[in-house]
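Only one protein chain is missing from this complex, and each of the others stays in its spot.
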Amino acid sequence: MDLLKAENLNRSFGGLKAVDNISFSVGECLIKAVIGPNGAGKTTLFNLISGFLRPDSGSIVFADREIAGKSPFQVAEMGMARTFQHIKLFPKMTALENVMTGRHIHSRAGFIPSMLHLPGMSREEKFIRERSLEIMESVGIMDLADIEATDLAYGQQRAVELARALACEPRLLLLDEPAAGLNMRETAEVAGLIKKIRDSGITILIVEHDMSLVMGISDEIIVLSYGEKIAEDVPLAIQKNREVVRVYLGEDDA
Amino acid sequence: MIIELFFQYLVAGITYGIIYSTVAIGFNIIYNATGIINFAQGEFVMIGGMTAVTLNAFLPLPLAIIIAVIITMVVGALIDIIFIRWIVNPSVLRMIIITIGLSIVIREIALHVWGDGVRALPYFTGNEITSLSIAGVHISPQVLWVIGVCSVVVIALNFFFSFTLVGRQMRACASNRNAARLCGINAKNIVTLSFVLSAGIGALAGCVISPITYVQYDSGTGLAIKGFTVAILGGLGNSMAAVAAGIILGILESFSIWVLPAAYKDAIAISILLIILFYRPSGLFGSREVFRLKEF
Amino acid sequence: MMLKVRNLEAGYGKLKVLRRVSIHVKQGEIVTIIGANGAGKTTLLNTIAGLIKTQSGEIMFSGKNIHGLPVERIVFYGCSLVPEGRQVFSTMTVKENLLLGGYVLKRKKMDGAVEDEIESVYSLFPLLRERKKQLAGTLSGGEQQMLAIGRALMARPSLIMMDEPSMGLAPLIVKDIFNIIYKLREGGKTVLLVEQNAQASLRIADRGYVLETGRVKLQGPAEDLLANRDVQRAYLGKDIDADNL
Amino acid sequence: DTIKIGAILAVTGPASFLGSPEAKTLRMLTDEVNAGGGINGEKIELIIKDSGANPEKAISFAKQLIEEDKVFAIIGPSTSGETMKIKNIAQEGKTILLSCAAAEVIVNPVAKYVFKTPQKDSFAVKKIFMQMNKMGIKRIGVVTGNTGFGKAGKAQLAKIAPDYGIKILVSEVYDKKATDLTAVVTKLKSKDIQAVVNWSIVPAQSIVAKNMKQIGLNVPLFQSHGFGNIKYVKAAGAAAEGIIFPAGRLLVSDALPKSNRQRAVLLKYKKDYESKYHEAVSTFGGHAYDAFNILVKAIREVGPDREKVRDAIENMKDFVGTGGIFNFSPTDHNGLGMDSFDMLTVRNGRFVLLNK
Partner (left out) sequence: MPGKRVLQMAGLITGVITVQLLTRFTGTGYFLTQLTMSAYYSLVIIGLCLLIGYAGQISLGHAGFFAMGGYISALLTTYNLLPYKDNAIIAVLMKTGILVVRTNLYGSEILYFQPWVACIIAVSMTVLVAYLIGGPILKLKGHYLAMATLGLGIIVYRIVLGSAFFGEADGLSEVPAFTLLPGLKVSGNLSVRISNYYIAWGLVIIAFITLLNLVDSRVGRALRSIHGAEDASSAVGVNTAKYKLNTFVLSAAFASIAGVFLTHYNGGIGPSEASVMKSVRYVAIVAVGGMANLWGALIMGVLLNFLSLRGYFGSFDDAVFGGILIVIMLFAPEGLIRVDIFRYLKRAVSGEKAGEQNDGSS
């Protein structure tokens, strides 16, 4: 069963076709990677899927529902979470609060109940906190919980962002360059983490330029170039694909 | 008769519009260099006008205007040096509030320096009752002066910001101050310069419009609101757009008086502004792309 | 000696990040600094560039004490920084970004050189030429990184400091970038490089430093560091691969 | 000991042209009375509160003055809106209020403790209409500022015009801070009118005059008694020539015949004020002048007893003030008649009596 299915997606900016008639699908509990040269349209594709951009045409079906044109929060409520290429944490909030915000769709209290502090809210709040701490623990940033998120170093911020996305308990997780700014050891750790996430039943769509990561973890890879899909295959085949090597990997890739 | 009236309203609208635009341009300059709106901009206009009137008592008009503009520029520089320059990492809201505070304080100082009297420079050409009549449409020569000065300023500024290095540096500082400094730009001086420039242009505007509008210690506030409206309507940062937007707003106001009670003039003009903003959140001529990229 | 930092201490407010850091860079060298997340690499570069106030210590650049000088002065002396996270002027075009990078040349009364320099940046990054009229903020992440490097090069710095230049770039481009860095050195430039891609950066570098929680933990010729077991384990992830993949 | 007199005046803010001369006048008078030994030996303590023309502040101050300072009487406020807000408070606190604001609603219906010294707007309006009748003007346009003053004038003009057979073809309100009124006067021009009445204060009165001339609307311009300040004439320059308006006699005090009963009072006020503050007197300061003197006169007569003083004011006759000759009665808490106005005009940049 495909969790996500995109058909004939198009999106252009001015005259530039950033996403040009792309179709693909992601099966449940798989890791699918999107790679391609800078400016190929990977982030744009993510933005289309997660509702941040409206496709010019095409359809996106997520969990059997059409989501093209839906707004980001609706898509999120349906079980899709994402991270951003440029880290977007909530400033003036601690790392823990950032992650707790990620629990938004799994808690209920609205304006009036919150204002009146109706019974049951303390329990909900306590649960949010505990669950968030668990998630932070699993990502290995428990000890950063009380530090203001934007004061953290780059790599730590990435981890908080990932934890926040995980706090949504999504069915599909979109990761835009999760290993950017991490050293090789940390990258390897992230690779392990992503696999763990996948094994816990979350489908993952990932954009990443670090080939050691991509080739190591992904089940399938799509390659974009100038907005078009130029290849879609398993990692080994992609590594050998002439076109991909020419536009993206370079000749003597290790 | 109807045609004649139409043109008379049109001329009135253009007059209003040009007055608003001259103020809006000053907003845009500081905005372009710092990304903030200087709510004390109206006060530059007031200081310019007031100083020129005071000087004109014993100096010839052109000299009075020149010196008034220079004095206002010095005031602009001082404001930056005393209040703005040494703030590390200014947030937009903080700057807005400081400039609002400045505008209030300057107004109060002006009240104590000049009293609450109403003043004006003499008409540059002719006097209060001279008007040129073109096919039954009357226009005061001072309006032509205002239009002339405004056009020169806009063209010069447009050239300045798009094609000169200093202009570009100003925009760079607004976009990302640290990055600008890494390019070797002395961001603090650039901001001071932008204050000086906008104070000068504000003061010049204050001088040329004062025969029409008069100046008083508190005339800055009203002008500032109109100038801000026009700057936003045009799309922040673009002086040419400000003039176009100013004239559009002026004409709207003027024609609204034709058909509706004048008491609601501002309400009508602003309702239209709101409607436009709802459809074009970046203003009439502002680039939507740039708008999306701006943080605040 | 191009750059000499001694006992530098710096941080944010009361938080001390750098603790008595001493490094030096010689003329014509590529020196790389590696370290875990939050080790203080960015803080170190920003402090040298003048963006962060020093708490104590000294920074000598080309024989001048630049400690405490404003950023723009330091740039003028020939020490440029490509900041972390591609801080391009997002509301200006690519071309304008480059022109601003060339401001230092103007101040040095070398106006004619600006156009040449733009040409040479375009030939390093042909993509930028294609996008020269686009607003920098709408560029893709990688394109912005190229622009940031290009802009710093515009000043013809004698020392160029780069904070994770390969971040977010396609493998092909990463190779290019490291090639370019290598070429920069051949063109007479000195490079101080902060990289997470320790492997690649140590390969092109002459010497390296390992920074850990604000202290210089290790230093030495690049080959030695590459071969160091601790470095391999901590930064190259050599043995983790085996356990986890 | 002392007699406390409170004053709530718009010394700063949009109505400072009213409050500022009023406050100066009161200070001058207090000094004068105290220097002369006070009222029957008791000194006056003057407490001026600057409301900045904000009603909510006027309310707060009125309560403060009445409950806390326990003042004997309150002079002010300067504007009608503020006065109307504190009318009840004064009434409830049984404190005499001598308002310096123009609107007739202040004294109509009559509230026991509330008086006012400025001439009624209706008299100014009638004076203007009488003049129009003389000049054979039947169709007029009206423009008013959006202040309390303008509002009251607009209402009276509309109400009284039919009595004099005059038609108002167009009536427009403009902003008190207007910078140019070409569009408004263009609207007037498009109607078949024989004269324009402008009812406002502050610069707009000069702007109307200028803009009319500039667009070639060459009909007589009548202004309100608010034009009574020579600086507006200066501001309007050549455009001020020929403007007709009703005013108290303060502005033409020099030109009054020796026989005029107000002459001495006016000249004294003018001399005292101008030598002390080095600025021209305005009729607004005169309102405070009259209020203060009426109060002092009443206290001198019956002693500092609030009820008695109130009665004394209500029954005061023939008091010669700057605004005219006051004759109060239980039904008239203003006490001025139509004869308190003269029609003035501007000739060669100076105020002169119109029919002279």
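The first chain written gets the first letter, and so on, giving A, B, C and D; residue counts start at 1 in each chain.
Convention: a contact is a pair of C-beta atoms (placed from the backbone, for glycine too) under 8 Å apart; a residue touches a chain by one contact, two chains touch by 3 or more.
What you see is a predicted model, and the numbers here were worked out from it, not measured in a lab.
The omitted chain makes contact with just one of the residues D:Pro21, D:Gly148, D:Gly237 or D:Gly285: D:Gly148. Here one chain is not drawn; of A:Ala68, A:Cys168 or A:Leu249, the residue touching it is A:Cys168.
Considering the full assembly, A:Ser71 is the residue among A:Asn8, A:Ser71 or A:Ser200 that touches the omitted chain. Within the full complex, the residue among B:Ile3, B:Val92 or B:Ile134 touching the omitted chain is B:Val92. Residue A:Ala109 is the one among A:Ala109, A:Met142, A:Ile230 or A:Val245 that touches the chain missing from this view.
On the side of chain A, the interface with the absent chain consists of residues 50-52, 71-73, 76-77, 81-82, 84, 88-93, 97-98, 100-105, 107, 109-111, 114-117, 121-122, 124-125, 128, 146-147, 164-165, 167-168, using the contact rule stated above. Listed here are the chain B residues that touch the chain not shown: 31, 37, 83, 87, 91-94, 96-98, 100-105, 107-109, 221, 225, 228-229, 232, 236, 261, 263-264, 266-267, 270-271, 273-274, 277-278, 281-283, 291, 294-296. By the touch rule set out above, chain D reaches the unshown chain at residues 11-13, 49-50, 52-57, 59-61, 63-64, 67-68, 79-82, 84-85, 87-89, 91-93, 103, 109, 111, 146-151, 173.
Rule of thumb we're sticking to: only the chains that are shown with their structure count from here on.
Taking the mean of the C-alpha atoms as each chain's centre, chain A and chain D sit 73 Å apart. One inter-chain figure worth recording: chain C and chain D are separated by 75 Å, centre to centre, where each centre is the mean of the chain's CA atoms. Touching chain B in their complex are the following residues of chain D: 12, 14, 16-17, 20, 146, 172-175, 177, 179-180, 182-184, 186-187, 189-190, 202-203, 206-207, 209-210, 213-216, 231-232, 235-239, 279.
Against chain A, in their complex, chain C makes its touches with residues 12, 34-39, 42, 84-85, 127, 138-143, 145-146, 164, 167-175, 196-199, 233-237, 240-241, 244-245. By the touch criterion stated above, chain B contacts chain D in their complex at residues 1, 5, 8-9, 11-13, 15-16, 19, 111, 115-120, 122, 127-131, 133, 138-140, 209, 212-214, 216, 218-219, 222-223, 253-254, 257-258, 261-263, 265-266.
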